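The complex is shown incomplete by one protein chain, all other protein chains being positioned as in the whole.
In order of appearance the chains are A, B and C, and numbering begins at 1 in each one.
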Amino acid sequence: MRRTVPLVITFIAGTFMIVSFFFHEGSIPHKLAGRVKDWGIIIAAFAVVLGTGNIIRVSLHKARRGEDRAYKIVLLVCLFTTMGLGLVLGVDPRIHKSWLIGTWREGHYNPFDWIYNQVQLPLGATMFSLLVFYITSAAYRAFRVRSLEAGILLGTAVLVLLGQIPFMSYASVGDVSMDSIMYWIMKVPNVAAKRAILIGAAMGIVSMSLKIILGIERSYLGGD
Amino acid sequence: MEWLSRIDRRWLYLVMAAVIIVPFLTQTTFKGPPSQSAKTIYHAIESLPPGAVVLVSADYDPGSEAEIYPMNVAIFHHLAHKDVRVICTQLWPQGRPLVEKALAKVYYPAGKKYGKDFVNLGYKSGGQLLINKMVESIRAPFPTDVFGTPVDRIPAMRGVESLKDVALVISLSAGTPGTKEWVQQAQAKLGFPLAAGVTAVTAPDIFPYLNTGQLIGILGGLRGAADYETLVDRPGRGVRGMGPQSTGHLLIVLFIVLGNIGYLLARRKAKGGDG
Amino acid sequence: MTVLALTWQQAYHDGGIWVAAILTLAIFSFLYRDNPVYKLAEHIFVGVAAGYTVAYAYWQVFVPNLWYPLHGLYRGSYPGRGTEEWWWTLLLHVPAALGLLFFLRFSRRFSWLSRWAIAFLVGAYAGVNLIAYFQSDLILQTKGTFVLLDPARLAEDGWYKVLALNIPILIGVLASLTYFFFSKPHRGVLGVSARTGIFFLMAAFGASFGYTVMARISLFIGRLQFLSYDWIYPLFDLKPPLS
Partner (left out) sequence: MPSIAVDSLSPVTIWGYPLAKAVMGVLMATFFAFILYYTLKARKGREVYVRPIAGLAAMNEAVGRATEMGRPILYVPGIADVSDIQTIAAIVILGEVAKIAASYDTRTIVPTRDPLVYPIAEETVKNAYTDAGRPDAFRRDDVRFLSDDQFAFTAGTTGIMLREKPATNLFMGAFWAESLILAETGFLAGAIQIAGTANVSQLPFFVAACDYTLIGEELYAASAYLSKDPQLLGSLKGSDLAKVLFGVLILLGVACANLPYLNRLLDRVFGLPAYELLFRFN
């Protein structure tokens, strides 16, 4: 029972989504499939509560054990402040009237939006820009000509890197300009390999989905 | 030469930072001929008949502003000097303020009139489904512009019922939904010329469409922006970015070479020891 | 009053720039090594982002997609009873129930029920993905390989140019596909083909690498622009060169 029912649910849900595709657009199964796709985000909204509960629990456990206590307290304070402001004032840049706060401060700047723009966005953008440096060290230590394959990867990488530099566009090998070499790489091997990976991955996806729907692959549900 | 393979990574970081920051502060830059792809887009806009309608779909956000916004400005500069009508739409909600910024920077100073020469229809959700609808009708999903003016009362929209009435679509895209969706949902059906300005990361993924002729050209990353700024002779963030960008690229190539020299030396030494 | 309002706004704006600038530098300090300042920024980041997610999920998902429709349903205001939309709204109880099942995980006796929600989601998405990828990646990419001798292109570029472009693509696609053969040893013809495939794959990776480097440097320049034009230049009343 504990094991069979989930497998049956998976089978029915998956089969329905496949079969509905073959109905005409506008038919009931087709529409239902469209709605089911939207359900995912609703269910995920419930899971957000679970996930946040997990963050709070893990942080509290650590704080209690004295591991990084101050940091964990900062984390929790930031979490509750942001969450509280957002839940009460809404997530728009300007505060809207709501049943919670009535017309109080309606139309004012929303501090929740400030936190997003001045804390979360810059932190994310800076984390992102650290990549320049990681690329630097990876280029130095990892891009080694260990084999012919690695050599090809390196060769194309260097060609494309140089090809992006404006004055390198004047360079040429014999009659063939740097630009056209780069374009050839982008238009031929790049396209061919990407296509093969997409086709191969799509086959992997199709066969994996089929196995999940039929219950052949079920390790994610665990034992009894 | 032993030290080559034992350099602390922080020295590498420091050199990299210096190599980008110095040309950034001194505003050093490098110029070069624009790429073929940028020229194709330039000529496509150049050869538009007077009164033609161009749709600019700005599907990017602050995260990709550094790469796409300069392209947006450069393309607006070009369009503003032509006698064409521009319709702006956005598939990404965060795209709207960026387009408005670009319009404020280029269109109003050029003496163009909002509503007559250009119009911003704003953001609508739906991604590829939205594009799909626009093939049949632009007015159904966009009954008003961003100011709430009904489309029927906007002179710039006169005679524009669907994408069939558009002479050129420019997709400024940082991901999904973006250029790929424009090709699959609209270009494949109507065959209008489609130009793309994309982030460098997405550029390799849309090259297949250049092969099939579904895209007339691709502006990829900051270099694409610089190319277009050069073509319209309006150097901005793109051209100025080419300084740090070029030195950064050269340094990475140098590091790859140095790393390999260290590696080959170490290997030779290891071999010698065995023999 | 106006003066006070102005200064408040100024503080709101300038304070924001300062906070953003300091946090930016805190993250960069990680490049030297892990340190308390970075660690603090990291914990602030995780905390703020988690709080943001809850508020966002509440206002942008829960309220418009579940609360409003169900509220309307029970009050009978919208949609009209018996209409198609009414039935769809009624069905919203299914995701709501599945979502609630997750909370049974905290019960020792009923935690197994939360597997139903997982089973439903995994099954439904497996079905959706199967169709979506079969159609867009498998079939469209296969078909994309067909176009070799486009007549329009032939007239324009000449046949040798078109062939020089398209024959290697065809070979590359087929060879790279053989690399993904799992049930045959890569020896003989298959071995040669798979090896050729790897060459194509590696060239594509190299190309992606080159383009990605460009994007990442642009990002760093973006941060530099923020630090200098938005933060430091105004401090000394300098005018940023072009925006």
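What to note about this one:
As a convention for this text, a residue touches a chain if its C-beta (ideal position, glycine included) is under 8 Å from a C-beta of that chain, and two chains touch if they have at least 3 such contacts.
Keep in mind the model is a prediction, meaning the values are calculated, not measured.
Of the chains displayed, those contacted by the omitted chain across the entire assembly are A, B, C. Contact with the chain not shown here comes from a single listed residue; of A:Val5, A:Leu87 or A:Leu131, that residue is A:Leu131. For the chain missing from the display, the contacting residue among A:Leu7, A:Ile55, A:Val74 or A:Val158 is A:Ile55, taking the whole complex into account. Of the candidate positions C:Thr24, C:Thr89, C:Ser208 or C:Gln225, contact with the hidden chain is made by C:Ser208. Not every partner is drawn; the one left out touches chain A at residues 21-22, 24-25, 40, 43-44, 47-48, 50-52, 54-55, 57-58, 61, 68, 120, 123-124, 127-128, 130-131, 134-135, 137-138, 142-143, 153, 157, 193-194, 197-201, 203-212, 216-217, 219-223.
The missing chain lies against chain B, touching residues 9, 128, 132, 135, 181, 184-185, 188-189, 201, 204-205. Touching the omitted chain from chain C are residues 34, 39, 42, 45-46, 48-50, 52-53, 56-57, 102, 105, 114-115, 118, 121-122, 125-126, 128-129, 131-140, 142-143, 145-149, 170, 173-174, 177-178, 180-186, 201, 204-206, 208-209, 212.
To be clear about the criterion, only the chains that are shown with their structure count from here on.
Nearest to the overall CA centre, using the mean of each chain's CA atoms, is chain C.
Chain C has residues 31, 144, 165, 169, 204, 207-208, 211-214, 217, 219-220, 222 in contact with two or more other chains.
In chain A, 121, 124-125, 128, 132-133, 135, 154, 157-158, 161, 164, 186-187, 190-191, 194-195 are the positions where the chain touches two or more neighbouring chains simultaneously. Of all residues in chain B, those touching chain A in their complex are 7, 9, 12-13, 16-17, 20, 30-33, 35-37, 62-63, 203-205, 207-208, 210-211, 221, 223, 226, 242, 245-246, 248-253, 255-256, 258-260, 263-264.
Residue ranges on chain A touching chain C, taken from their complex, read 2, 5-7, 9-18, 21, 31-33, 35-52, 55, 68, 71-72, 74-87, 90-91, 109, 112, 114-133, 135, 148-150, 152-161, 163-164, 185-203, 205-206, 208-210, 212-213, 220-221. Residue ranges on chain B touching chain C, taken from their complex, read 10, 13, 20-21, 24-25, 27, 65-67, 105, 184, 199-201, 203-204, 208, 211-213, 220-223, 236-237, 240-241, 244-245, 248-249, 252.
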